[in-house]
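Every protein chain except one is present and positioned as in the full complex.
On to chain A.
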Amino acid sequence: MTSAHPGDGLTVPVLALGRTLLVTLQGELHDRTAERLRQDVSHRIARSGALGVIIDISGVDIVDSYLGRVLAEIAANARLLAAHTVVVGMRPAVAVTLAELGLTLPGLTTARDVEQGMEWLARRLPAADGRGRGM
């Protein structure tokens, strides 16, 4: 499994913008990197109390069923931690492939680009904030 080693060291950077986490995926994603990202995002939400997560996949050419599931799991985990997840910037070819595979990711919110994703979260956050304070 020598091919897995280069992927071991790679982590996907998770940026915090206020109470929103921004994750930018680029190029091909190793399964391990994806798995690590799933854990990172959960921990970051728990630590920082983020209310939104934006995953930008505009730089991703290929989304396979595994990555699709990881994305859905990140969203489900975030939901349990009271954060909303928006996947933004999916390329047409990727969308066609996922639709053909029947991976329509029903629980996932999508937006065209990071800006629209931020807007969507901005509309959602006051409500989420209120819930957060109530806890």
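Heads up, the rule we're going with is that a residue touches a chain if its C-beta (ideal position, glycine included) is under 8 Å from a C-beta of that chain, and two chains touch if they have at least 3 such contacts; residues count from 1.
Simple rule for what comes next: contacts and distances are computed from a predicted model.
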Among "Glutamyl-tRNA(Gln) amidotransferase subunit A", "Sulfurtransferase", "STAS domain-containing protein" or "ABC transporter permease", UniProt's protein name for the complex chain that is not shown is "STAS domain-containing protein"
Touching residues of chain A against the unshown chain: what are they? 87-92, 94-96, 98-100, 104-105, 110-113, 116-117, 119-120, 122-124, 126-127
